[in-house]
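Removed: one protein chain of the complex. Kept in place: all other protein chains.
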Amino acid sequence: MVQPSFKPGDRVAVRKAWPLGHIRTPHYIRGQVGSIERLCGSFPVPEELAQQRSGLPAQPLYRVRFLQREVWPDYRGGADDALEVEIFQHWLEPA
Amino acid sequence: MIERGHHDMGGLPAGKVERSEHDYVEWERRVDALMVLLSGIRGQKRMTVDELRKNVEAIGPDAYEQMSYYERWVTSITQTMIQRGVITTEELGRKMQEVQNRERDGAA
Partner (left out) sequence: MNEDNGRYQPLSYFQLMEVSLRELLVEKGILTDEQVRATVDDMRSRGAERGASVVARGWTDPGFKARLLADGTKACQEIGLDVPALRLIAVENTPAIHNMIVCTLCSCYPRMLLGLPPEWYKSRPYRSRAVREPRTVLAEFGLAIPDNVQVRVHDSTADMRYIVLPMQPAGTEGWSEERLAALVTRDCMIGVAVPKVAGAAGAA
């Protein structure tokens, strides 16, 4: 069992990496900094499931909250507008 | 270019949202049903939704844009079945010929 490294409120950065393969961490969020909204549970890794492998051990999956004005330099909306994305633990680092 | 999948479009510029409602036609519903059945929601798992997505993502950019949603799905499911060895390319080719001939004969 992979232990969760993060808890709600923790500041995290999405890793700046652009490997090949099937990935569920969107391009636009890589390198961005946000905070953990909740731990969703642990799930087999989609990158591996896509290759007919088991995806085990399951990795903790988090919802991470980002401020829109920090993600998009030209964002023209509310200062508190937010974006929440599900990201697997192996894509996150402490910020 | 390759470091960003064509499907990974969040944040890219695009036109207005066309609020079209699509009446699903039967063959599309059958493709959807194939995915539900093969991904084991109610029985044995023969493929994963992750393989479905991976094989949709593997469709080239031009084809991706030209194909409809379920055209991409049926292509992806079929590729997955070939990759898993559930069917072979030869079997598929022969079956497609058979079905096509049957259709032609039926319409004659």
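Order as written gives the chain letters A and B; numbering starts at 1 within each chain.
Assume a residue touches a chain if its C-beta (ideal position, glycine included) is under 8 Å from a C-beta of that chain, and two chains touch if they have at least 3 such contacts.
Remember, it's a predicted structure, so these values are computed and weren't measured experimentally.
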* Option touching the unshown chain, where A:R15, A:R63 or A:H90 are the choices -> A:R63
* Structure fact -> Across the whole complex, the chain not displayed is touched by chain B residues 7-22, 24-27, 29-34, 36-38, 41-42, 46, 53, 56, 65, 67, 69-71, 74-75, 77-78, 81, 86-87, 91-92, 95-96, 98-100, 103-104, 106-107
* Structure fact -> Contact residues on chain A toward the hidden chain run 24-26, 28, 40-41, 43, 46, 61, 63, 68, 72, 75-78, 80-88
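Please note the rule applied: only the chains that are shown with their structure count from here on.
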* To do: Starting from the mean Cα coordinates of chain A and chain B, work out the distance between those two points in Å.
  => 27
* **Of all residues in chain B, those that touch chain A in their complex** => 2-5, 8, 10-11, 48, 50-51, 53-54, 57, 83-84
* **Footprint of chain B on chain A - complex, ascending** => 18, 20, 22-23, 26-29, 46, 49-52, 55, 72
